[in-house]
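Below is one structure, written out as structure tokens; comments come after it.
The other protein chains are all here in position, but one chain of the complex has been omitted.
Moving on to subunit A:
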Amino acid sequence: MELFFNPFDNLLCILLGISFTVWFTLLLVFIIVPAIFGVSFGIRRLYMKTLLKIFEWATLRIERGAKEKNHHLYKPYSNAIIAREPTSLEEEIKEIRRSGSNKDLDSASEFEMSDIFYFARRGVESIMDDEVTKRFSAEELESWNLLTRSNNNFTYISLRLTVLWGLGLLIRYGFLLPLRVTLAFTGVGLLVFLTSVIGLLPNGRMKNFLSEKVHLMCYRICVRALTAIITYHDSENKPKNGGICVANHTSPIDVIILASDGCYAMVGQIHGGLMGVIQRSMVKACPHVWFERSEVKDRHLVAKRLSDHVQDKSKLPILIFPEGTCINNTSVMMFKKGSFEIGATVYPVAIKYDPRFGDAFWNSSKFGMVSYLLRMMSSWAIVCSVWYLPPMSREEGEDAVQFANRVKAAIARQGGLVDLLWDGGLKREKVKDTFKEEQQKLYSKMLRPSWTPLTT
């Protein structure tokens, strides 16, 4: 028995050894070296094109299957569940009264019992479909991309489709995931190590130059760790020193995507654990703006540190996400005005992910950071487009809020996102009562416009 196993063992060891060597050489040649020099073989784009063809086939198959069963296919965007007409409170209530009563229009009626129809209708409309809550969960896909997680009501259709899905599962978890995890560890490890080393150098041009190169290289490795296929548009508008770069926020990956194309000073709260280690070593190589948890509440302190940073022209542009929380990349929500009060030039950036390959949205109430990263690394790819918009500054007579809204509108327009005035904080908090009071005021004006309201 022993004799039987021994040669087998040896053979096994040799095979393992060879495969590991081959594996690592391939990794080095095809992924890490290009990352260092910032070139690309185009493998990822080829991969993306192949995937698209497969998805198209899968969609056709599903549509055919649905037709056989005589159902309408559930398409979230092409048929909205309700058609909402944007009319104002006054117009609608007048319309209801006009059609309901046979009184003269001129006799200003105070109150009609039918007035509640307006509020009832609006209320039920918002129950069926509202603009805000759907932004805090993953976007629904029109076609299936062979991932169970985006499977809404695509039930079993055909054997071929299931086989394809199974194959996809194997490839993603068996091949892509280990590859990506290896790369991720390499990237992060190199970042921590090299930035600490650079931190030992004296401040000066050499240090800045090296720190830039190191940051870029490590971020590029991380980009490959996610198989992120990014298209940058309008690179001539890239943020310059002394400016603030603002972008819409979908996930922590946004940082990696932007930072692999340019050098930024990050802003954020110091975390513990692995994040904290990374943050502390990064700040050794170049000045990032990290806040202690207690300092975050102090708005003046935050504003002062940021404005000090932008005034120093030798420091890198600041990267900020004014929404304050992750939104699901279908809309842009209210920008917090803090970063727009500082008075520096603002460089807006729009980031739009293609949800077909992998949903990048981080639903922090559903997934922790680690499970989120695992989901990212087991999707097909992260495909996104980044647009660098021309710089904007605050104009005369414009206050910070209006400026923020202007920037937000520009980003929404470029990225094809819905521009909302609602606060992203509604993810966790209740809406303020002032909005309800506004509606009540509007309605009371209708009852008797000649009366002055009790509260002005």
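Just so it is clear, contacts are C-beta pairs under 8 Å (C-beta built on N, C-alpha and C of every residue); 3 or more make two chains touch, one makes a residue touch a chain; residues count from 1.
Here, contacts and distances are computed from a predicted model.
Participant: Between "Calcineurin like EF-hand protein 1", "Elongator complex protein 4", "Calcium and integrin binding 1 (calmyrin)" or "Cytochrome c oxidase subunit 4", which matches the UniProt record of the unshown chain?
Facilitator: The chain we cannot see is recorded in UniProt as "Calcineurin like EF-hand protein 1".
Participant: Touch as defined at the start, partner being the missing chain; which of A:Arg45, A:Arg61 or A:Arg122 qualifies?
Facilitator: With A:Arg45, A:Arg61 or A:Arg122 as choices, the missing chain is touched by A:Arg122.
Participant: Please identify which residue in A:Asn6, A:Thr21, A:Ser40 or A:Thr87 touches the non-displayed chain.
Facilitator: Checking each option in A:Asn6, A:Thr21, A:Ser40 or A:Thr87, the one touching the absent chain turns out to be A:Thr87.
Participant: Among the options A:Ser137, A:Thr162, A:Asn203 or A:Gln269, which residue touches the chain absent from this view?
Facilitator: Missing-chain contact among the listed residues: A:Ser137.
Participant: Considering the whole complex rather than only what is displayed, give the residues of subunit A touching the chain that is not shown.
Facilitator: Residues 71-74, 76, 79-85, 87, 92, 95-96, 99-102, 110-117, 119-134, 137, 140, 151-153, 155, 422, 426, 430-431, 435-437, 439-441, 443-444, 447-448, 451, 453-455 of subunit A touch the chain that is not shown.
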